[in-house]
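The other protein chains are all here in position, but one chain of the complex has been omitted.
Let's look at chain A:
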Amino acid sequence: MSAPTTLPAWAVPGATQDTKVSRPGIARLTWIELRKMGNTRAGRWLLTVVALLSAVMIGGLAYFGEGDRTVQTYIQMAFQPIAILGPVLGILTVTSEWSQRTALTTFTLVPQRGRVIAAKFLAAMALATLTLAVIIPIAALATVFAGAERGAWDLSARVLGELLAYMLLYFACGVGFGLLFGNTPISIVSFFILPNAFILLGLVSALENAQDWLNFSLTTAELGDGGATGDQWLKIFTSSLLWVVLPLVIGTVRTMRREVK
């Protein structure tokens, strides 16, 4: 492992300073954060599992189904397990910085932490969209081989829109929980337990009505059939304030102030 101690011309202090030195733009930072999601072993595995799961779900449905599936039902069926697992990547993009202590490097290279957080959020949104985009060609393939005879290619834009909204909301929620707790196991457990535990509050009669407006799992369960009404969207919005916006805001403030060890 010996190396020459003579600095080559390209490595001397200030060698590249004639090239433009500029603050990295938010698009570049987002691209970097996307890359960071996939370039670790954990990230790669999670992405692979998500892709495999969608392929297995759709393949299984196509094989064991009764030939009445359309591209839309394939997408809807495969969507659920992925919507559950995918947002964990949103959590990890934030929490791995602390668990792996890479925050030290990240925030040294980009001291404006708000920009890093924004980039992570945008990367999670991009990945959410990408995850959905992966299902579509697989579903199309299944439709070719085992689609219904009539209406196999009917795909409503509203269904896709709702699925995308669902995915974006849950990825955003994941990022929010990651920022809020800043710790991988606590964030993941909270992400899965808290929205469900919230149902228990419904047992208190005074809070029964609040469930309709604030229970994230209930309000978002209306998404995916293409039939969400204006009232239901409003409820999705109010519950998102509690489960997406609030964790994102508090979590951002916390991360901005947190001591990097």
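Note that in this section contacts are C-beta pairs under 8 Å (C-beta built on N, C-alpha and C of every residue); 3 or more make two chains touch, one makes a residue touch a chain; residues count from 1.
Just so it is clear, contacts and distances are computed from a predicted model.
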item: Name per UniProt, for the chain absent here [options: "Glycosyltransferase family 4 protein", "AzlC family protein", "ATP-binding cassette domain-containing protein" or "Hydrogenase small subunit"]; value: "ATP-binding cassette domain-containing protein"
item: Residue of A:Ile26, A:Val56 or A:Leu104 touching the missing chain in the full complex; value: A:Leu104
item: Per the touch definition above, residue among A:Ser54, A:Gln72 or A:Ser96 touching the missing chain; value: A:Ser96
item: Among A:Gly14, A:Pro137 or A:Gly230, the residue in touch with the chain that has been omitted; value: A:Gly14
item: Hidden partner interface residues of chain A, rising order; value: 1-8, 10-17, 19-24, 28-29, 31-32, 35-36, 39-43, 96, 100-105, 107-112, 259-260
